[in-house]
Every structure is written in C-alpha cells, then in structure tokens.
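Left out: one protein chain. Kept in place: all the others.
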Amino acid sequence: MVTDPGLAAEEIAAGGVAEDQHPSLGGDNPAPAGRWGHRHLLDVDVLSAEELDLVMRTAEGMAEVLARPIPKVPALRGWGLTNLFYEASTRTRVSFEVAAKNLSADVVNVTASASSVTKGESLVDTIRTIEALGARILVIRHAVSGALYLAAQTFGGSVVNAGDGWHAHPTQALLDLYTMRSRLGGSVAGRKIVILGDVLHSRVARSNLWSLTAAGADVWVCGPATLLRGFEAWAAAGVGGSRRFTVTSDVGAALRDADVVMALRIQRERMASGLLPSLREYGARFGLTRERLDAAKPGALVMHPGPMNEGVEIAPDVAAGSQSVITDQVANGVAVRMAVLYLLAGARE
Amino acid sequence: MVTDPGLAAEEIAAGGVAEDQHPSLGGDNPAPAGRWGHRHLLDVDVLSAEELDLVMRTAEGMAEVLARPIPKVPALRGWGLTNLFYEASTRTRVSFEVAAKNLSADVVNVTASASSVTKGESLVDTIRTIEALGARILVIRHAVSGALYLAAQTFGGSVVNAGDGWHAHPTQALLDLYTMRSRLGGSVAGRKIVILGDVLHSRVARSNLWSLTAAGADVWVCGPATLLRGFEAWAAAGVGGSRRFTVTSDVGAALRDADVVMALRIQRERMASGLLPSLREYGARFGLTRERLDAAKPGALVMHPGPMNEGVEIAPDVAAGSQSVITDQVANGVAVRMAVLYLLAGARE
Partner (left out) sequence: MVTDPGLAAEEIAAGGVAEDQHPSLGGDNPAPAGRWGHRHLLDVDVLSAEELDLVMRTAEGMAEVLARPIPKVPALRGWGLTNLFYEASTRTRVSFEVAAKNLSADVVNVTASASSVTKGESLVDTIRTIEALGARILVIRHAVSGALYLAAQTFGGSVVNAGDGWHAHPTQALLDLYTMRSRLGGSVAGRKIVILGDVLHSRVARSNLWSLTAAGADVWVCGPATLLRGFEAWAAAGVGGSRRFTVTSDVGAALRDADVVMALRIQRERMASGLLPSLREYGARFGLTRERLDAAKPGALVMHPGPMNEGVEIAPDVAAGSQSVITDQVANGVAVRMAVLYLLAGARE
C-alpha cells in the first residue's frame, strides 16, 4: 500500500525509539515532513493537491500503526498538546486526544465550562497562558468563525482548527477525503459527491468544498434555498480555476448517479430563526431516505459527520445500512489526525 | 496468600514486560482468564460461585501490585478504555481510571455534560463512535436501568457496568464481597449480612443480593416498607434455589447478631416523591447509630457504598468508628476493578 519509504509505519515508529534521545521524526530516513510547509492547519483551502496527497499517504502509514496490538509510536514523546474546546464535542476532542496519545504526546484538556475562560479572560491571554504552560500544539474549537486566525497569530507553536463557527473544520474534510479515497480506489477525481442539508451553517461543508474540488471531484451542494444562501454566487463565480461545483435545491438532480452522498446535521436552533419550517418538513423534502439513495449509483457511499439526528436528515436504515461508511469516518479520523499532528511537528523540527 | 500460580502478582506483571511485544496477559504461565468466559460485566447475577472466587483471587494479586512502590503492570498496554459517565461520580470514575492506568491502559473520560451527548445523539451512535475511536473497553454509568444491555449489543469490545439506574452496580458488589471476605476469614458463607435503607432505588443493594447469596451469605434487607416494595415478593419466591434472603422493616430483628451492616445512601429526592416523611424521621427510625450497631455481633463490620449523608443513614461516630471498613471498600475497589478489567481483556485474547 505505502510505497514511499518515508511513510511506512516502521519508519514512523523508528523516529523516536531511543527514549533518551531527542525525538526525531524521521530516524535514518528523511521524513515526509520535508514536503510539508505549514506550521498551522486552519483550513484546507491552502493545501495543494500534492499536500492533500501527502496527508493521505501519511495517514495510511498511521492506519498501519493503528492496526497493531499496541497502536503507539514515540514520534511526539515530550510534546505537549492542549485541546482547548469552547464548544461541546465528544468525537473531535477524543479523536485528537487518542491521536496525540498514540504519538506519545502529553495531552491536556481544557473546556470552556470548567476553566478560567468563564472568568472573562481574553482568547489571546488564554492562548499565551497555554503556551507558557508548555503546549507546543494547540487544538482549538471555537464558536466564532475566524477566531483561529487570531489564535495562530498569538501562539508560538502549531494551531490546529477543530472547528470554528461556520467557517472551517479541516481535519473533518481530510478524514472525509481519506474515507472516500480508500473506498473509491484511491482517488475522488471525477466522482460526483453530494453534500446534502444545511450547507449555510456548516463548517464541514465549507472545508470539504475546498479539499474535494482540489482533489478533482465534481461537488454538488443541495438543500433548501434558505440554507444555501451565498453558495450560488460562489459557484457562479467559478470558485477558482478548474474546480467543479454545483449548487441546487433539486434533490433529485443532485443525487442522480452520485458516487457519495454526505448528509449534514440539522441544528434544531435553525427552526427558531425561521430558516426551516419544521424538522418533519425538512426530513420529508431533503432527508436521505432509501428511496432517494436509490437514485445514486449502486453502492454509492453514505456519509455523515455526526452526531446524527436519525429520522431527520438521514433515515435510520440508511445510516446503519450497507452503504454507510459513517463509522469508518470516525475511525479514519484518528489516523488522519495522527498524520496531521505528525506533519505539523515535522515542519517545526 | 495466593496459591494459584496463575494469579500471583509477579506473573501478572510478567505478561507484557517487553514493550515491543503484543501484551499477552499470561506470560509463560497460563492466565487465570482461561476460566473466565464473560465478554462483558453487566451484573453479577450471571457469575457462579467459582467465577466470584476467581475475581476475588485475581483481585488479591492486584492488591499485591498496589502495595508496590510503583503500582503498575503492563498487562493492558495499548488498550484503550473509555469512561462514559451520564451521571456525576467521583469515586467510581476515578477508581476505574486509576485501575486502568495501573494496568497501563490508555484512558479517555467522556461525561454527558461536556460532550455531544448534549446534542441528542443516541446512545447507540455514541457507543459506535467511541468504539471507532479505538476503545476496547467501555465503562458506562447511565441513569436508565438496562441501558447497558443495549450498549453491550452495540459495542464490539467489553462493556463494564459502572451503575445503571436502580438496576445494577456489579463492581461495587464485587468490592463489597472482597472487603467482607478479607475481614471475615476468607468467606461470607453463613454470615448474616444486613443491607439497611433505601433498597428500592439501590443498584448497590440489587447487585449485592446476587453476589452475596451466591457466595452463601444469609442476606437481610431492611428499611421502611415504602422502600422495600417488590422485595418481599422476591424473597417469598425464594430468589432461586438455596439462596438465603430475608426482607423486613424491623430494624431490631435485622441487626440482631449481624456480621455485617451495610447502610445505603438516602437520596434527598425521595422526600419529594412522598416515599419518606423526612430525613430526620428516617434517621430516627433506620439510621445506623451506635445503639443499633450494638445489637449486631461484637466487631460487626460497618459498610457504606458512599457518598454518605452522615447523621442521616449513618451516624458520624459509626462511620468513623473502629468497626467501619468504608475506606477499605474504596481502596479494594481499585484492586477489584483491576481484576475485572484484566479478566475481561484475557477473555478476548
């Protein structure tokens, strides 16, 4: 599977085996990090197709590590990583925690509800404090779109965006790409991929748009017109170069011959703001049901970033059906986050 | 103390000493796990007297580990364990965390208040996610009786019940049994053991009933009639075979010549539901006072699963007195939980 010698799991492991040594990331072989030039991961829009490919191949090596009885390598031994979460999360926080511990990093969790952020300290001061406490990698989730750019200007180490407002969720987009590639023969080029639902408020949709179009996919976003605002203009503007991107409220046209259908979570708060009439009506018009899925290609992949409202944006039988790769997404997230942390660390060695 | 060579602390330790090796649980010697056939621990009702004995003897080996300057063995190195707590807990959550870390497992804590379970994700989806994130053992506390059976059907690894509703709290019952055995010459057979208080709402009482009667004890449950509902019928039905089980509201009869008195916590919420007139009246009629304890055998053991309402279900001088083994219960809980995790892991090797 992995042909680049720099990416094989054995060599990732070799990087820091001697415990009394500075944990090099490459061992005797040059690490793939040489081709990775980013100190932070704030979004996927800055990643070229080659860089996306590097993340994917590094993640394949990490998946080999995860398949071992003891899924650990010493690559980040002695590195402090802090998870700073201003919004509740199970899967993303735990995924980063497990990924970091698998690389032998020391993880500290800070959540808004149990910390001095409740005392009104500014984000900048909180980040300076976390750096002074020894963190070299800072994983942040924040409700404000773009807050992470402020964080990156402040923090002396590497910042990883674990979701900021409606803006971006880059590791989700990378794990989605990894999941699709591994199920679609190694590439999404030319594949029809549908993102279905509340695109307007979705950082998952925005990040996926960048990475999937960069990787050559034919991306369709579909949902009620109120939840697509601004995307039509974006699509009409061409997004950038040869990227293929279609916006529609016609769910039939969107799903027809699709290779992948990714349903997005509907936030119940959207009802209050008048953007949606009711969950029931949303489900009836845009929910991913067995009937709708039958319009896609046979064996089309079903995805969802979670957590799901089953019976609303996705039918329970579809979520648990044979085409669903939703659990794969979660498992691949650990490998992809290991790869991201490893590449970011390597870029700073 | 430990005569079975498979159970000695040295051999537990030997199981995974070589760090680059798959962590076998038995080393050169066959592990006791061969005689343990359960993948999950949902309650103690399924454990035979022989299996209870195996847990007890394995816990003795773990107690030897705990007595060392560095109380750690590598048995579960590389194993992910997730504590998923839907109810607040200090002692149980920390006890499992310490037990797992002593076995070198990697522990992740997820609590309902700080996680996506607040977003309404189903228990099944949460469990699938935790498994995909790498957990091989899942420790759950949940407010709904029986929710753990659903968890066990879903989770691909081992599920351990850390308390579900009124239903069961198996590791508490096991640590109670361990504490009694170690103080009563190695066996509870024929001993009169009184469980005093709000039996109706107590998962601790229910689990103890199974394990103590299986181990041959003469079990009495005692409390206000409103808090014993259903238990009289259960006792009258004979529970099962030769188990000895008496239900009474006569606290004098219950405590007379008792070997062990276990007071249960009174939840303040019970007042609102009309099941109890007042905490003061409960304390006056059923509180474990020095006078009442004097009716028991000299040196009878005083137990409580914690946390205590001192001055209500137990008098402060009794809780802190020479007959109290309440702190022993907590300490033994770590050894017993190490044993349970070790046996569950061994059953899956």
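The first chain written gets the first letter, and so on, giving A and B; residue counts start at 1 in each chain.
Note that in this section a contact is a pair of C-beta atoms (placed from the backbone, for glycine too) under 8 Å apart; a residue touches a chain by one contact, two chains touch by 3 or more.
From a predicted model like this one, the values you see are computed outputs, not experimental measurements.
Considering B:153, B:273 or B:327, the position touching the chain not shown turns out to be B:327 (whole complex). Remark: the omitted chain is touched by one listed residue; of A:78, A:146, A:165 or A:216 this is A:78.
Within the set B:91, B:183 or B:297, the residue that contacts the chain not displayed is B:91.
Taking the complete complex into account, residues 66, 68-72, 88-91, 93-95, 97-98, 101-102, 111, 113-114, 268, 306-310, 327-328, 330-331, 333-334 of subunit B touch the chain not shown. Contact between subunit A and the absent chain runs through residues 22-23, 77-78, 80, 82, 106, 108, 110, 113-122, 125-126, 128-134.
Quick note on the criterion: only the chains that are shown with their structure count from here on.
Chain geometry summary: the mean Cα position of subunit A and that of subunit B are 40 Å apart.
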